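The complex appears here minus one protein chain, its other protein chains still in place.
So that you can tell them apart, the chains are marked A and B in the order they are listed, and the count of residues begins at 1 in each.
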Amino acid sequence: MFNNFFHRMASPKHFYGLAGILIPWLAVPCLLLTVAGLYYGLVKAPPDYQQGDSYRIMFIHVPAAWMSLFIYIVMAGAGAIGLIWRIKLAEVVAISSAPIGASFTFLALVTGSIWGKPMWGTWWVWDARLTSELILLFLYLGVIALNNAIDDKRTAARAVAILALVGVINIPIIHYSVEWWNTLHQGPTVTKFDKPSIHLSMLIPLLLMAVAFKLYYAFVVLMRARCEVLERERNSGWVKELAEKT
Amino acid sequence: MNSDSLTRAFLILIRRDLMLAVRHRAEMANPILFFVLVTSLFPLGIGANPALLQAVAPGVIWVAALLAALLSIENVFRSDFEDGSLEQYLLSSHPVSVLVLAKITAHWLITGLPLLLISPLLGILLGLPVDAIKVLFITLLLGTPVLSLIGAVGVALTVGLRKGGMILSLLVLPLYIPVLIFASSAVDTAAAGLPVTAHLSLIAALLLLALSLSPFATAAALRVSLS
Partner (left out) sequence: MNLEEFFNMGGYAFYVWSSYGIALLVLLVNIIAPLRQRNKLLNKIADTARRQARRNA
């Protein structure tokens, strides 16, 4: 039975329909969790002893950073599956994930920078994590650029998969090297978020937002994947029928 | 297809590329000139304060080396791509990764080695102490092959593209960053008189990693680009 399921999933047409059904089922819980997370984070959680209310940026910054890494790994994994087993859907998921991952990376960088101003007195600081995030953004932009540069979609997907895999091997290396570099050139301040324990009233909204972001990624990647499928299959009958109906 | 013929193919490829390079000897000077020029721009840009120059020297020289490596790696597959030999490599009975390794080795000998040899001069230009210059040399010896190996993957991915050059930089420079960090930090540490075995071991580790993985990734990328 599962074999049949996977076989049908590999068909773009079935994927398009299934994705369309799944999207609202993911989007609504996402919205609910976001509202809950925002309530607990912005209203219920008390101000921080050292940072006052500015620490609340964490509820966006940290989940965004987690997503930026998570999505890259998914992208590389899907790319590998597409490369090895030549499954079109894996290629579609990989390439649809790239702009979303880049957006989260950008968000992590911007919120990190804004948080840094009251914390460290400057808009940008070459902190280990921000620097690693910046490099991650470059890796994403490279994937997007390479995909746009190659005309044939299937060739582009394979090239992007190789690039993403090379990138994913490099991510721990880059992260380690930047952290090491940062301890050498450490400024006078120590990053506050290295505290090992976090108060429950702050942990709950953090986790709520983290799950909300994951659901967000799920339904948004399905939305982008549907567009990608439409483009790839634009000459097939079912797509033409679909276009006629709208 | 035995290992003997594979070794021969490997050596033949290297010899051929070296002979071609020697015939266009003037072109071999380009990466060196670029390296020296870019390094010289920094004193002109930030002032000739010796203490400042010595402080930035490791980073500046290594960034210039990165850029020189990036500019020159573009050509590693170009002439073969244009005359169709690249497809022949893919069709041959030898494993493509070995042939690719031969191309990269030859390329490093032609472009990386000259950078290595001119580096002590640049160290002197920027006022590095002798111990630091020795370490600079070793970091370049270990590091420039890594640059060639990583760069080759990027070139293989973009070899058929029209504006491949711009995109190549975007793809490859982020991957160069760990080498830059470990190498410039090694030279910095040496300038302060401290031991650098840890730093050099890390660069050596990167070299081994690149040597074992890059030929396969490059071969796979070539297959994709030429499909």
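Criterion: a contact is a pair of C-beta atoms (placed from the backbone, for glycine too) under 8 Å apart; a residue touches a chain by one contact, two chains touch by 3 or more.
All values reported here derive from a predicted model rather than from experimental measurement.
In the whole complex the chain that is left out makes contact with A. Only one of A:33, A:57, A:150 or A:164 touches the absent chain when the whole complex is considered: A:57. Shown as candidates are A:12, A:77 or A:99; the residue that touches the absent chain is A:99. Within chain A, the residues in touch with the undisplayed chain are 42-43, 47, 52-54, 56-57, 60-61, 64, 99-100, 103, 106-107, 110-111, 114-115, 117-118, 216, 220, 223-224, 226-227, 230-231, 234, 239-240, 242-244, 246.
Just so it is clear, only the chains that are shown with their structure count from here on.
In whole angstrom, the spacing between the mean C-alpha positions of chain A and chain B is 32. Across the interface of their complex, chain A is touched by residues 153, 157-158, 161-164, 167, 170-171, 173-175, 177-178, 181-182, 185, 206, 213, 217, 220-221, 224-225, 227 of chain B. The residues of chain A lying in touch with chain B in their complex are 135, 138-139, 141-142, 145-146, 149-150, 155, 158-159, 162-163, 165-167, 169-170, 173-174, 176-178, 180-181, 184.
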